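Presented below is the structure to which this report refers.
Only a single protein chain was left out; the remaining protein chains are all shown in position.
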Amino acid sequence: MEQKIPVVILGATGSVGQRMVQLLDSHPWFEVTSLTGSDRSIGQPYGEACHWVLTAPMPTWAREMIVRPTDPGSAPGQVAFSALPVDLARELEPAYARAGAAVCSNASAFREAPDVPILLPEVNAEHAAIIERQRRERGWSGCIVTNSNCTSAGLTVALKALQEAFGLRRGVVVSLQAISGAGYPGVASLDIVDNVIPNIKGEEPKVEAEPTKILGAYRDGAIVPAEVVLSAHTNRVAVSEGHLVCASLEFDRAPSVEQAARVLADYQGPAAARDLPSAPRPPIVVRTEWDRPQPRLDRETGGGQTTVVGRLRPDPLFHLKFVVLSHNTIRGAAGGSLYNAELLVRLGYAGGLP
Amino acid sequence: MEQKIPVVILGATGSVGQRMVQLLDSHPWFEVTSLTGSDRSIGQPYGEACHWVLTAPMPTWAREMIVRPTDPGSAPGQVAFSALPVDLARELEPAYARAGAAVCSNASAFREAPDVPILLPEVNAEHAAIIERQRRERGWSGCIVTNSNCTSAGLTVALKALQEAFGLRRGVVVSLQAISGAGYPGVASLDIVDNVIPNIKGEEPKVEAEPTKILGAYRDGAIVPAEVVLSAHTNRVAVSEGHLVCASLEFDRAPSVEQAARVLADYQGPAAARDLPSAPRPPIVVRTEWDRPQPRLDRETGGGQTTVVGRLRPDPLFHLKFVVLSHNTIRGAAGGSLYNAELLVRLGYAGGLP
Amino acid sequence: MEQKIPVVILGATGSVGQRMVQLLDSHPWFEVTSLTGSDRSIGQPYGEACHWVLTAPMPTWAREMIVRPTDPGSAPGQVAFSALPVDLARELEPAYARAGAAVCSNASAFREAPDVPILLPEVNAEHAAIIERQRRERGWSGCIVTNSNCTSAGLTVALKALQEAFGLRRGVVVSLQAISGAGYPGVASLDIVDNVIPNIKGEEPKVEAEPTKILGAYRDGAIVPAEVVLSAHTNRVAVSEGHLVCASLEFDRAPSVEQAARVLADYQGPAAARDLPSAPRPPIVVRTEWDRPQPRLDRETGGGQTTVVGRLRPDPLFHLKFVVLSHNTIRGAAGGSLYNAELLVRLGYAGGLP
Partner (left out) sequence: MEQKIPVVILGATGSVGQRMVQLLDSHPWFEVTSLTGSDRSIGQPYGEACHWVLTAPMPTWAREMIVRPTDPGSAPGQVAFSALPVDLARELEPAYARAGAAVCSNASAFREAPDVPILLPEVNAEHAAIIERQRRERGWSGCIVTNSNCTSAGLTVALKALQEAFGLRRGVVVSLQAISGAGYPGVASLDIVDNVIPNIKGEEPKVEAEPTKILGAYRDGAIVPAEVVLSAHTNRVAVSEGHLVCASLEFDRAPSVEQAARVLADYQGPAAARDLPSAPRPPIVVRTEWDRPQPRLDRETGGGQTTVVGRLRPDPLFHLKFVVLSHNTIRGAAGGSLYNAELLVRLGYAGGLP
């Protein structure tokens, strides 16, 4: 690519915004030209406005960048990565889409809209086509696509591989989620040291609903949700990064453990999503040890973009049970938005193929 | 009681043995007259042989007691509380039963034997009657009864209340277990700081099998397992004490959330088990907050003997889902053995009603 | 005592206020008649206004009590326990003192005032006499006395015993402090899981200054600070309760380890402070194990009021080094205020000796 695509990060000072800044450092296609923040931080250098919580140091180019208000006039971008809180996202993401930006959002504001896809490129790249309808009906020159919820991300990648091969019917999924999923300051330490919080506000409905949309078929300009019933329990545990999900699943055709392992390990995903810069290589890794995946040891697999599955075994009640791990602030958040943006560029929805 | 019943703790230096020592301090019925340990500790004062890991200080009477070999000759007791490792339990518990002791075991060695009950007094006190057959067939004057596995304990108390009222069919249960469940030194800190271990060796088969035996009927001198199918996932988390279980359940008659809450909160258990010194008061507490029970805040409920249920809600796939918390080293281990011993005394199986 | 003394808790909904509520449950002398809170909680039942973070359940009497504004008219009390933030304390505590209440404050607002004592009854009960001057000069019928900072509390108890016997000159003190010291929500979990924060805002100057005032002499109506120089480092670690301090000290007369141990273990404190309901029994416990005191195992010593010292050993640079542990929200905060109030009652400064 001769010239990089100028991009803006909306809500760049929070923990997801920080991950976007970090992952966009030296990105082969994108160059961050604007960072936006709340009233409290507008006008300040990003290095001062932001309480950086990542291990990797803040990129030098970001330190001096002045935080701007979140509007397409003062902070434009061909792609707008949104780490906005849900209420602001509802109002400001359409403004960017109207102004022509391809909005890749981490917020849940539009996930339920029938003309907005929840994109996991290695699962449902073809859902991006609904952007045509979105533009037509809403009169936008840009568009909005969303990430899934951070817990749904890795889980749905694993479900997709199995659904394709064996027909997925239903299951129970129980999460053990990292504290970084709640942002910063997020979870109070007194609530999590020597403790588990056995619920996460608003999370279970998302984990039950989003996979059915993502696993759905794109037909005649509409996304038809998959007929899959999930029951979710969500828990917060004292882990910094990496969401673990225990899944018990029933299929149309019962797979053996070996068949399931092969299908997962061989999963490639849609051709359009394969060789993008942020594509997980491979999409799924299958571990065979008795005690893996573990958040601390396995979350960085494939740079945090790969879904890790382990403990595949028969389920005495359904057909198959296993554990799935996904990096919640990379694949489940900022890395997911990047991957979505790359897909939109590839498909011509972000103003020019590189 | 004029005179207390002399009891021995088998394997008293380990973490479960320590809990037994602590809970037997000032017990109204029992007096510890012997403590046994491994070759390494025999002949030493307990205070030196034992690396005490509990918050409550070691009782004074225990400090100077000399650790003896585990045999009924050198370390007798009318009740023998066993915290032995499984291989030693298999050999040494029968020796005590043969010598006339009522063995209340925390080990899994005899849990699968058809003539040995897994007793949770507030659930299946009537199973103690199988001791008659045990004595007859094995020629023992004493007996062996066992605790359930620590994860099954609280879970099965909750299942029992619901089974009685609505007929239990099947369910998925996922545990988040405390590190103390693995004893001392047990789980390496490098394995659990900022981490989850998504398996516990040998635990899932126990959690799937034991509740069906405990929930079974006692008929014609036999325990007939309940026809309930459970699928279990077990996980280790960075919590010191308190096992949490997420449960999704299907019943013969679907209860509403209100009905289930009432049945759980009103549960009394068998009359024989109600007013014993270690009986949980009440057996079950139902919490209605959005984020309870939590291990750190709720594990001491009812002195660690009460089962705490929360987050009762409809299950989109089965009928009901909820979270259950139980103190793993009290109700799930040492406190369970005490409660069993008290039941045996009450029922005349431990050499004399107080 | 025929009738209990009516008391009010100022700022009762925060974490220190909650500890006061808990410790005042069934207090032999005091009865809580009012609870105050911020605008957000005024008018609500305490049980709803307060996010309870303690393990012990909220006392029943507190649940239904309506939170009132912090002024002596609407929320009077013969003793006012203050858990107010420092800026509010500066304004509202004098209002209570003026209205006749004995204010026992956990805030730092008046700790530096020359006529306000920082009281640790087992150390400097005689400093309470300065209340006479406080009343005379300020025209109050009540008074204000303060706790020390939570880190200084246990440390200064140990320093006092050694100062009396050997003459204290100077030392380096390094704290490892619990997260509960920062209140709730306080420390963000992302800052403390797998981490240490090597500073606590505003803490080091307090730890360097307060002990010199507390260890000072009361002479001619004035508190003359001890000529002791301390250098402090303060750190936050992933512990729920219990502040640990490593101390290296120089004395006028170098003690042997045995002498120091005896002096600490035998320490009684002023006679006036000895048999009060919240008096630590004993003031100091000396542990001789190689790895004690530990926060999780030793913080509850003496109901959380006793100071625990361990690892006494020669210092190659000064004379003596050791570790001291104190429960930061009991002895170092709410329990300290109670103990102070009891001393004031005993000395006749709180409207009537029981």
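We call the chains A, B and C, going by the order they appear; numbering starts again at 1 in every chain.
Following the convention adopted for this analysis, contacts are C-beta pairs under 8 Å (C-beta built on N, C-alpha and C of every residue); 3 or more make two chains touch, one makes a residue touch a chain.
Computed from a predicted model, the values in this text were never measured in an experiment.
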item	value
Touch with the omitted chain, as defined above, among C:152, C:248, C:278 or C:337	C:248
Full-complex contact with the absent chain, from C:44, C:195 or C:259	C:195
Residue ranges of subunit B at the interface with the undisplayed chain	15, 53, 179-180, 184-194, 238-240
On subunit A, residues whose C-beta touches the chain left out of the figure	53-55, 193-194, 240, 296-297, 300
Absent-chain interface as seen on subunit C, which is shown	170-172, 174, 176, 191, 193-199, 201, 208, 229-231, 233, 235, 237-240, 244, 246, 248, 290-297, 310-311, 315-318, 321, 323
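We take it that only the chains that are shown with their structure count from here on.
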item	value
Chain at the geometric heart of the assembly (C-alpha centres)	B
Touching two or more other chains - residue numbers and ranges from subunit C	53, 193-194, 240
